[in-house]
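A single protein chain has been omitted; all remaining protein chains appear in their positions.
Going in written order, the chains are labelled A, B and C, and every chain counts its residues from 1.
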Amino acid sequence: MALQSLDIKQRSATTTPAPQARQTIEVAKLIDVSACIGCKACQVACMEWNDVRDEVGHNVGVYDNPADLTENSWTVMRFSEVEQNNKLEWLIRKDGCMHCADPGCLKACPAPGAIIQYANGIVDFHQENCIGCGYCVSGCPFNVPRISKKDSKAYKCTLCSDRVAVNQAPACVKACPTGAIQFGSKEDMKDYAAKRVTDLKERGFDKAGLYDPAGVGGTHVMYVLHHADQPNLYSGLPVNPSISPLVALWKGATKPLATLALAGVALGSLFHYVMKGPNEVSKEIEAEVEKEDAQ
Amino acid sequence: MTNHWVDIKNADVVFVMGGNPAEAHPCGFKWVIEAKKNRKAKLVVVDPRFNRTASVADYYAPIRPGTDIAFLGGVINYLLANDKLHHDYVKAYTNASFLIDEGFKFEDGIFSGYDEAKRAYGKDTWKYQFDKDGFAKVDETLQDPNCVFQLLKKHYSRYTPETVSKVCGTPKDAFLKVCEYIASTAAPDRTMTNLYALGWTEHTVGSQNIRCMAIIQLLLGNMGMAGGGINALRGHANVQGITDFALYAQTLPGYLSAPTDADPDRATYLGKRTPKALRPGQMNFPQNFPKWFTSLCKTWYGDNATKDNDFAYDYLPKLSGASDVLSIFNSMYEGKMTGFFCQGFNPLASVANKKKVGDALAKLKYMVVIDPLATDTSEFWKPYGEFNAVDPAQIPTEVFRLPANLFAEHAGTFTNSGRVVQWRWKAVDGPGDSKDDTEIIAALFLKLKEMYAKDGGAFPEPIQKLTWAYAQPAKPSPEELLREINGKALADVLDPKDPTKVLVKAGDQLPSFAMLRDDGSTTCGNWIYCGVWSQAGNNSARRDPSDPSGLGQTLNWGFAWPVNRRILYNRASADLAGKPWDPKRPVLRWTGTAWGGNDVPDMRPDAKPEENVMPFIMNPEGVGRLFSRELMAEGPFPEHYEPFETPLDKNPMHPNNPKATSNPAARVYKGDMEAFGKAKDFPYVATTYRLTEHFHYWTKQSTINAIMQPEQFVEIGEELAQEKGIKAGDRVKVRSNRGFIRGVAVVTKRIKALDVDGRKVHTVGIPTHFGFKGATKPGFITNTLTPFVGDANTQTPEYKAFLVNIEKA
Amino acid sequence: MQMNRRQFFKICSAGLGGSSIAVMGFSPTAALAEVRTFKLARATETRNICPYCSVSCGVLIYSTGDKSKNSQGEIIHIEGDPDNPVNRGTLCPKGAGLRDMVQSANRLKWPEVREAGSNEWKRISWNEAIERIAKHMKADRDKNFVAQNKDGVTVNRWPTTGFLASSAASNEAGYLTVKTLRALGITALDTQARI
Partner (left out) sequence: MIRDPKDLQRYDASERANHWVVGISFILLALSGLAFFHPAFFPLTQLFGGGTWARILHPYLGVFMAFFFLLLFLRFWKLNRMTDADREWLSRVKEMVNGDDHNMPIQGKYNGGQKMMFWWMTVCVVLLTLSGLFIWRAQFNVPVDLARFGAVVHAAVAVLMIALIMVHVYAAIWTRGTLRAMWYGTVTRAWAKQHHRAWYRQMTGK
């Protein structure tokens, strides 16, 4: 599945279809929260592979370091302690780009070629085309993209498009000590998730399930959750994420119509002039004025 | 570990207590998750904190730090009371049936033979009854009141579930649920693996914690089984290797106990260390001790070690007393030490009572630090504000700091927890002018040798006569050293049964320690490593990961000591007739003519089952010890004693015997007893531990790990935080009787207040990774707080349970 | 002796370089969608083991250059060794961050000495360092060597210099250290295994 210019499904701010002759398998990353021990190996592997380093920050009283996604931390672990019917659970979720099938960032982005969705499902930022406007941040239903203060470019998890391009698994997937993160075709990942869900149900998590939100057309990063009915328990994982109607509205059909409307006003004016002729000063009034001058 | 990392996937129950593998050994912990995924295994965690191992556990129970023996004693009592034993295994493979001397007593917390002045036991009653041939007497029916089984039952009958809950603070139902999980593995075809680490060892009763688990695993018949065993999750990558090579004075490489003042000559020395079998027909493998020791002497002194100079016995220094790290720093503190070497070690941060360690180092004449990184210890003399408040002018120590290479900068082998020796290749050169450890040691040795040759001095012979046959004396290569460790034949090694047959030609590398001889015809740097570099070449560099049995037995990957055996005592995985207890996970089986199966047999290959050669071949009894005779300092059966800094004023098991409050046999130096804090000044129990993002004090030097855990913090429960008005993120000050530290407060639901003996006990968790050198935010050395007292047998300091007070900073 | 090094990264580099350059060459504007060139193409790959915990995970170290004489190899990436039966290619947050430790700002490069009472380091040569340390050792050993204890038993020990050995050192270094120290008669010897 080498990623070249023939494997593009969608390209930001491009009204004509991108070259997408090739059919490659759709990849997916499955994060099985029930096997995740919150060790942050994925965070380290991501930073080390992509040669980015965040600031050495402060401890603010929790295990979450860094506290949020940044332009240098493309994935972070979010810890939440939940006590339900006197059973304490420590729900730890690897946060990062969900690589949606219908990406809000790509829909919102005004810069052509800044965001590419490949045929294998990876949504990748191409900083050389990014103009740094931040519309992707507004477009994303999961609050993932971050704008760098250093170069005003948008950054997020690339699902290691460079590794996947040479048939390697993403760095976080390979590093994950407990195999909580799996990678493969979306089909295989769904089958694997189904096995995990049955196992979880046997262990008493009857609400266990797969998180592959239809609101964004399904995602190429999916979760197996103990409590699939309450994703919000996992540090604010949206229950039913979808691209905000405001973004859809503003980026959908209205724009071409508005452009036509403007063209209409401009042409309308021209034809009005041609058909109705200019609003001349009438000869009589000019004559009256000259008469007054003569007196 | 008796088993190894990958074998964990074969377990039905994974019992994690006294360890936090999800954080300290994440990649090893993968095999616990595999067990859960593929075998429907249950993970049970008992820990003072609901840590990241507990986050994926099937069942978690809280416990007060320092009460592991009370809990495990309760489990033993539960197993015995509910008859949840693997009877055939217990009767055949343990010393349950052995009869004990009538003189053996246990009253009110103290065993027979206690000498309070010396804080030590006279152990002459802790032995078997012997028959006229010198073999131990047994009662196969296990009914005799003096047999180990009945003594065990009587001893642990006091550990009722109510008592356990009272002492440990663990709710009774939680304790019973854990017992249920454990007891379920009594069935022959179900096994439990136990994973433990410093959570058990870093107590004054550390060794006995592990003894409890040994008893439980023997009662359940889990020793020697796939997915069973007692698995110590060791610390450093090569801590197992360095322990094998005895970089500590009590032993010589290969666990040969070192000569002491009580062994004036070779004959006396060997006599005390070559045991006779205590039961008929047992392998009693330590009878080969003379072969291992002689081969070691020949390796070090070559031709200068001959029969007539007792194989250079006198060249070995004799040990006069304790030589553990606490005793080294104690004698340094008392000004008895001149010099000190610190090779890849950060004692200022990692040894208890940082102030005492700093003061001790200040009394040295010279100190040499050999390290790849600038450690806190190397700058103990440099002021770093309140983190290291010292005055350099008052510190006369001359400190040398020599740059050493890292793992990526030289070749060689590491031995992992599972005893597998793996070769490493060199990737890049070290920075600047750094050198290998071997080069630095060689340089010092050759310079000393030169000096002694020129100017003479005290007893130069061992220095001049030490073998140093390396192609480049100043740069001994790892290949040469590993071959030297493996050992070779100096003369033809003949078959003892048929002297005409030559087993190994002179000059060849030895294939296994079975070829070692005590007549000086063989060399071997470490007998348990014999076979790592045989004539077939460097077996530690083998890279075939195939696992034909599916049990994770990758016998062609690297080399495991001893003789590439991956599961120790694996004879015990089969019944007396040689049929595997669990056909689905067979390790060893009697094939009719020899032992075979999925591992190198831990048994004489041709020992027919009916010969009843028992699996524990390193024990003179041949069987596992429920009763540990005189081998433990504080008693043949583990007994609960409080930590030296206990939140209660007495030992709830023996409330009216002050002698039995804390471990009666633990060594306490002058001045340290007074330095122990009392509960009235320091009401909260503190425990120190590791985080998954850091490795001891090493990864604070790595930017990327500093990003993951940037700053020192203290972990407290919500109730304690409320009582003290502390919110998450506040800075707090934690004081013990030896000093204070400051950190950020992490307030969590995961540490609960425990109800102990009618009193509410709070636990304060303090990670240890921070210091004043490195990429993390500058922090205090956590061991400023910890007590300077160690386990009675190993002297491992009691980091896991002491007393502190805490307030907003 | 390097056994079955993994070769496949070598061939894939040529393919990638060609395609992207061709596209760049043709269209003056940025390529439609070219991914980051695979970082490890043509890197030297070495098998090693993570020095941190005793799981001893196998690692693959990628360094620049092909060990040719004039280029000093520099580590660019470390990831898990998929063949190692214990970690099967995975690494924990410590192992995955090994590169930052090997290239830490606090790496020691030159022998240094802190003179008695002084407040900073002074760089010295290896010869001077070894010379002065050996002098200290010999002076202390000659002065405090105990040939016989008070009961006349030959003990031959040098109790006044202690040595804490690293559990992160390899077996070969550990073996040579213990062999040398025992020859010198040192009995105050311990290692991290105890604490």
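Keep this in mind: contacts are C-beta pairs under 8 Å (C-beta built on N, C-alpha and C of every residue); 3 or more make two chains touch, one makes a residue touch a chain.
Remember, predicted model here, so these are calculated numbers, not experimental data.
Touched by the hidden chain within the whole complex are the displayed chains A.
If you put the hidden chain back, the residue from A:20, A:80, A:230 or A:244 that touches it is A:244.
Among the residues A:112, A:184, A:215 or A:236, only A:112 touches the chain that is left out of the figure. Take chain A: the residues that touch the chain left off the picture are 13-15, 108, 110-112, 129, 131-135, 137-138, 143, 147, 152, 244, 246-247, 249-250, 254-256, 258-259, 261-262, 265-266, 269, 272-273, 276-282, 285-286, 288-289, 292-293.
The rule is short, and it goes like this: only the chains that are shown with their structure count from here on.
With centres taken as mean Cα positions, chain C sits 41 Å from chain A. Of all residues in chain A, those touching 2 or more other chains are 39-41, 43-44, 48, 177, 179, listed in ascending order. Each of the following residues of chain C touches two or more other chains: 78, 80, 87, 90-93, 95, 97, 99-100.
Those residues of chain A that touch chain B in the shared complex are 34-41, 43-44, 47-48, 53-63, 65-66, 73, 81, 83, 88-90, 92, 177-180, 196, 199, 202-203.
Residue ranges of chain C in contact with chain A, taken from their complex: 12, 15-16, 19, 23, 30-39, 77-80, 82, 87, 89-93, 95-97, 99-100. Of all residues in chain C, those touching chain B in their complex are 1-4, 44, 46-58, 61, 63, 72-75, 78, 80, 83-88, 90-95, 97-102, 104-121, 126, 129-138, 140-145, 147, 149, 151, 153-180, 182-195.
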